[in-house]
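All protein chains but one are shown in place.
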Amino acid sequence: MKPTRSDQVASFLRCFAVQGSWNYRSLVAGGLANAMLPLLRRIYAGDPVRLRAAVERHLEPFNGHPYLCPMAVTALARLEHDGESPERIDRFRSALRAPLGAVGDELVWATWRPFCLLLSITIFWLWGRPWVAVGVFLLAYNLGHIWLRAWSFRRGWTEGLGVGKDLGDPPWARVVPWITSLNLLLIGSAVVLVSWLVAPDTLGRWGVALALAAAALLGYARPALGERLAAGLVLAAPVLLVLLGA
Amino acid sequence: MPIAVYRIDERLLHGQVVVGWGRRLGIGFYAVVDDRIARTAWERDLYGSALPAGVDSFFLTVEDAIGELPELEGRGDIGIALTAGTAEMRRLGEAGLLVGQEVNLGGLHATEGRERLLDYLFASRDELQDIRALGDLAGSVSARDLPGSPRIGLRRLLKTVERARP
Partner (left out) sequence: MSELDLSLGLLAALVACGAALGLDAVSWPQAMISRPIVAATLGGALLGDATSGFLVGAVLELLGLGHTPYGAAVYPETGPAGLLAGAGLAAGGGSGIGPLLVAVASGWAIGWIGAISIRMQRSLNERLLAGGGLAAPAKKLERRHRLAMVLDALRAGTLTAAFALPIMLLVKLADGISTMEGVVAASALLLVGMGLAGGVGAGVMRRRATDPLLLLAGGAIALAMIVTGR
């Protein structure tokens, strides 16, 4: 039986908690199966044996970007609805982990989230109002966030096995390289602006801002070294301060 | 070294690899060595859709990879070679492709019959044998999920297994 509108709404809302039972054995599978349940219950209405088999199938390890997991939820439900063989569903499920993780990580964690955060820092610099900056971040970020969840939920059911086409040429493909470049500009600027804001007048803010920007470029050239040094030094800070300042 | 890392990761092309490693190393191409995927068009399409524009992917059977990976070494950019399991990587090693190369254990997840080495690395007895063999066939073997994570050497990994056994 085809899932109703209310089944779809229930499933979509559950997608927001897809990582709710994240664990090292099955990763997000618990959340995936939980989000699929309203759809599976309708698809296998009156057939508890096949419902149970389907839920068990989707409790097998799965991972993907949480905002694109709705695509897995509906694409897999579509395959169940269309009566595809369990073997084909399993293979599709395995292959789907790759683009759902990579495309989502690239788009959201590496591009959209830093962009909104860096934009927020710039806005704080320009207007000096923390809640305006935070508000712009939350609004801009979540417009993208919720749109992506809704898009992936819809496309998953429509395309089923063919979601690779959508993921290979997604609506954001042309915008991402621009945002990525913009992010580099914003990072360069944020490092200087934040350094300027935290630098004490006693040292001469010009020297400080330039020195910090140079340090950031050094970090760019040798990330592993920069990261290790940064972590060590920052954690040692309270001790250093007490020793030197007391 | 155009192929910077030979990675064993059953998820193959996913976020950690494409974004985590790809961005850090400036990866230009991925060579996925997997018999089944190389022969199935829709699976190739689905895995290929994981890559950003401008990054190339090659899906090769193990046999083809033995001939073609050395050719890919001649490209001007940096790449990562991936296998989903240890057996395929061992075959690459036995063909002499891994001499002086770094083999990275990036992700084998929990299934029946596998024991835990790390949060992201579980292995069966057969897989452990492959990993031991890779120690002789490759320049170095270590576990690391992301470039910024600690690198855990083969000796330490094997000690973990020995300690866990009664």
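Lettered A and B in written order, each chain numbered from 1.
Keep this in mind: a contact is a pair of C-beta atoms (placed from the backbone, for glycine too) under 8 Å apart; a residue touches a chain by one contact, two chains touch by 3 or more.
Since the structure is predicted, the reported quantities are computational estimates derived from the model, not experimental observations.
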{"item": "Contact footprint on subunit B, counting only the chain that is left out", "value": "11, 14-16, 19-20, 22-26, 54, 107, 119-120, 145-146, 148-149"}
{"item": "Contacts of subunit A with the absent chain, listed as residue ranges", "value": "16-17, 19-27, 29-31, 33-34, 37, 40-41, 48, 51-53, 55-56, 59, 63, 66-67, 101, 105, 109-110, 113-114, 117, 120-121, 124-126, 128, 130-131, 133-134, 137-138, 141-142, 145, 180-181, 183-200, 202-203, 208-209, 211-213, 215-224, 226-231, 233-238, 240-242, 244-246"}
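Rule of thumb we're sticking to: only the chains that are shown with their structure count from here on.
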{"item": "Complex contacts: residues of subunit B adjacent to subunit A", "value": "11-20, 23-24, 37, 42-43, 45-53, 109-111, 119-120, 147-148"}
{"item": "Of all residues in subunit A, those that touch subunit B in their complex", "value": "24-27, 61, 63, 65, 91-92, 95-99, 101-106, 109-110, 161, 163-165, 167-168, 173, 176-177, 223-224, 227"}
